[in-house]
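One protein chain is absent from this view; the other protein chains keep their places.
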């Protein structure tokens, strides 16, 4: 059923019902109990088309594909592809679909993955589309939360950083709206959630508040999800300079939190979290990278297996 | 016999007789009736050395290699290789031949592949050498024409666009010269076929004409093969600006063509063909990408299998 519903691919967190999320979380958990490697996708080819640079997401998908016995082709920068020669997304996709059984795509434009899926005969996985979405990151974030001992229903979660341009945050908020929980959006005024995102959340009846400081609410949070202020999203470099050091989470902050509190970050981080807390059991941002593999194995298995 | 003749690799379309072409076309057709994947090249390593960016050709070769069970190493831009440190082609080749069983190479200089083959102990496949040649593209073009219901002998084919710098066009014209057909070369005056290319064609006794307009002859054509005006080949950007919009093939043009007419393009396209005709059965440019896989599987199997 998941397979049929998502046969065109994983485009937006908005396509996921609570049942869809629970299904893929369960599948990812099963991947963790299996042998590390399998031959499930032997003979399948995944194309990773990264029009924007990435370490984490690209290597994570490629590792997951290899663990499942499959092969990988692709590029890691728009510079080395035909986009440089002026080719449209539609043309690139209608070409590459002949070379592969599925396409993972990152692109600087919002809506790029959706447009790609309209033209493709193979599944498209959105690995980040401009400031819009990054649904597989949000799925692995939910896997991390639940595997690290917390429940989604009843959760008090703060999401802090660049809520305007942060695609990870947008997809995460949308997935969370399927649960009964409280979200605190924390950001400088310039980087608050966009109206259209707030509208979606209001319609979904999720309870959320907005704030510009995290210290007041720190003691009630179960999770604080921090994101990087992304220089590359700012047209105005002065605006970036003004907000880039808005938050630096330190050991002192950590002392204010509950015992079961967890701090998360999709990485890369610049200075939003002080390295002095990296070894705390409350810091689970490197575990997110770990949980990325079973989640991506689950998604690839679901979409590409015969 | 093909294997012996081409043991140094696929360097130039000029090395192909009609028998050679028919042999490799037949082998590519056989690839299409086989299982998608095989283990024929298990344990073999293909090096893809792209000193110039490419999406299509590189990913097509890599996909073909994986479908045959082989592995791939390489680079996708001259920037990340030792060429940047000033290394000669000969030295790069004499190094990489130790790491691989065959080398696919694209290079900005005409004659680069030929020079590489002189130094290499493993087969070299020319994936584009400057404005000179792109023989494997021409071979897949012939596969496309014949698989899409047309015969090469007796064909009326127009080749339009950048005939001066277009390496695809040069290799295609040379391969076609092995058949009894009529070629119409259509281009702005600045981008006509070079004298040395015309001389070769005259010697081969192929019948060809040159024109600067396609509308007059459209109704007699079986195939119109359009190429991109390549900005990167122009030393003079003003010359590029003057000719870049010379041709835009539209629905109106398509209406003037025969029933069995086909329009082809090696891609990427910029605006030479209006997207409004993409879904016509006469538009087979995305099928060319499809036929690239069996043709490259055939070539790799021929050159690399024990």
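The first chain written gets the first letter, and so on, giving A and B; residue counts start at 1 in each chain.
As a working rule, contacts are C-beta pairs under 8 Å (C-beta built on N, C-alpha and C of every residue); 3 or more make two chains touch, one makes a residue touch a chain.
Because the structure is a prediction, the values reported are computed rather than measured.
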item: Selected residue (touches chain absent from view) among B:95, B:212 or B:245; value: B:95
item: Residue touching the undisplayed chain, where the options are B:19, B:39, B:87 or B:216; value: B:87
item: Chain not shown: contacting residue from A:17, A:55 or A:213; value: A:55
item: Touching residues on chain A - with respect to the absent chain; value: 36-37, 50, 53-56, 59-60, 62-63, 66-67, 72, 76-77, 228, 230-232, 267-270, 275, 286, 289-290, 292-293
item: Hidden partner interface residues of chain B, rising order; value: 43, 45, 47, 71, 73-75, 79-88, 90-92, 94-96, 98-100
